[in-house]
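Omission of a single protein chain aside, the complex is shown with its protein chains in their original locations.
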Amino acid sequence: MNESPPAVQLDGLARRYGRDMVLSEVSLTIREGRIVVLQGPNGAGKTTLLKVLATRLRPSRGSARVFGFDTVREAHEVRSRTAMLPVFGGSYPTLTGAENLELATRLYGLRLTPSELEAALANVGLAGAAQKQVRGYSSGMKKRLGLARLRMAPAKLWLLDEPYAALDEEGKAYVDALLDEARSTGKTVLLASHEPERVAPLADAVLEVSGGTVRRSERFGVPATPVQAVPVRGG
Amino acid sequence: MNDFTPVLLIAGKDIRQELRSRAITVATLFFAAITLVILAFAVGSDEAILTQIAPGALWVALAFAGVISAAQSYAAEGEENAFEQLLLYPIPRASIYLGKLISNWVYMGFLALILLPTTAVLFDLPLGSHRGALLLTLALGTLGFALIATFYAALTANLRARDSLLPVLMFPVVVPILLAAVRATTSLMQFGNLEMASDWIQLLAGFDLAYLVVCTAIFRFVVDE
Partner (left out) sequence: MSSDRTTTHPLRPRPLWLNLLAAASLLLVGAGFYLGLVVSPPDVNQGELIRIMYAHVSAAWVCFLAVIIAAVYGMLYLWKGRPMDDVRGTAHAELATIFAGLTIIGGMTYSKPTLNTFWTWDAKLTLTALLFALLVGYFVVRGLIDDRDRRARVSAVVAIIVLASLPFNWMAAEWFRTLHPAKSFDVSASGVSDSADPIFRWILLFNVFAVAVTYVWFSIERIRIGRAQVGLEEQRETTPVTMREAIDV
């Protein structure tokens, strides 16, 4: 029996930003179903790493594979299996929350009824704002819209860039719920945060990104073995 | 999902945004109109000369406005980092180009439909009897501009000095469009000569077809980072 490929496999990954190397020689394997936190100071390369996995940035050297698919040569395969929550933005300000979500889901190849869209927005506490243009949203509300979009994506790998930033306590609870959902549905999560205290207990591993490379965090000595049974999925 | 669905979704989204914000309309319509007026002033009050340069003035105004509208349509994408997100959906990159091409073409076509009668009045040049061929010239000419503008605007969207860079890159490529469109318009409006116009219209169609293929094929390399 073939073992299914790991969710993430970075092999000697290096990525330039402008003229400088932000990441150099990152080799990392993340098995399916793990929740992994990337922590490190601003500018350490966390976002760059996530964007490489999301196919937004090509590796300058080395390779990145998602579920066995190369992020450059098989970008389409990777895109249909990943979803990314950016630090901010991702929505069109002159469209309403519901229109933004509808556009996103249709681009994912899904067709949701208006009531399903309403429900998805209510799920992140945006029930009252669904028909309002996003330019009137606060940054926290925009982030919540991003969470709704992420949940709708037919993805097996979630890339969350500073998911807690800009959110109030209620909003942060939605992120926690999202992580629980990921755990129960066997999704793989890569979460970047410069304040990992909140997520460390939920995570299978905390990795530290600094100086262009990735190490196991010494501050958070989380065991590398899964905390609990990860659903085994075939293929 | 049909491969053309995302194209229509993106074009529809652009047009809906524009209907709400009118950002491009405001930025281009008055600009183009002012360009026409300034050209008319610059030439003077000799009506024979005014009539002669009318088609040139029309297409220069359209070309300038087309640059602004294409740049603006990517600026709207960048406002909330939406373009970053757009690039992550499991859709072919070419569909992003084609979607934005359609919306840019629609704006330019709309602009052309307003500027044509404006030019006719300001420069005292009647529309002539070949209205169908004139519309075809407008359609193919604006498509040519939109093809190149949409392509290069994506290329310059995240470069320094993009505002002045876009016309510098794009105008040498669209010279044939400008020339052919002006000549076709002149033949139709000034001389009422359909036969003379048809050569130029064919050049427009050939240009559009060639660049539609080339730009669609290599667009993904423009947005890849």
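Each chain carries a letter (A and B) given by its place in the written order, and its residues are counted from 1.
Please note the rule applied: a contact is a pair of C-beta atoms (placed from the backbone, for glycine too) under 8 Å apart; a residue touches a chain by one contact, two chains touch by 3 or more.
These numbers were taken from a predicted model, which means no experiment stands behind them.
When the missing chain is restored to the complex, the residue among B:68, B:116 or B:180 that touches it is B:180. Counting over the whole complex, chain B has residues 151, 155-156, 159-161, 165, 168-169, 171-173, 175-176, 179-180, 183, 199, 203, 206-207, 210-211, 214-215, 218, 221-222, 224-225 touching the chain that is not drawn.
Within chain A, the residues in touch with the undisplayed chain are 12, 14, 16-19, 21, 24-25, 27-31, 34, 36, 58, 60-61, 204-205, 207, 211-216, 224.
Note that in this section only the chains that are shown with their structure count from here on.
Averaged Cα coordinates give chain A a centre that lies 38 Å from the centre of chain B.
By the touch rule above, chain A contacts chain B in their complex via residues 54-58, 76, 79-80, 82-84, 86, 88-95, 99, 103-104, 106-109, 133-134, 142, 149. The residues of chain B lying in touch with chain A in their complex are 1, 5-6, 9, 13, 16-17, 20-21, 76, 79-82, 84-92, 224-225.
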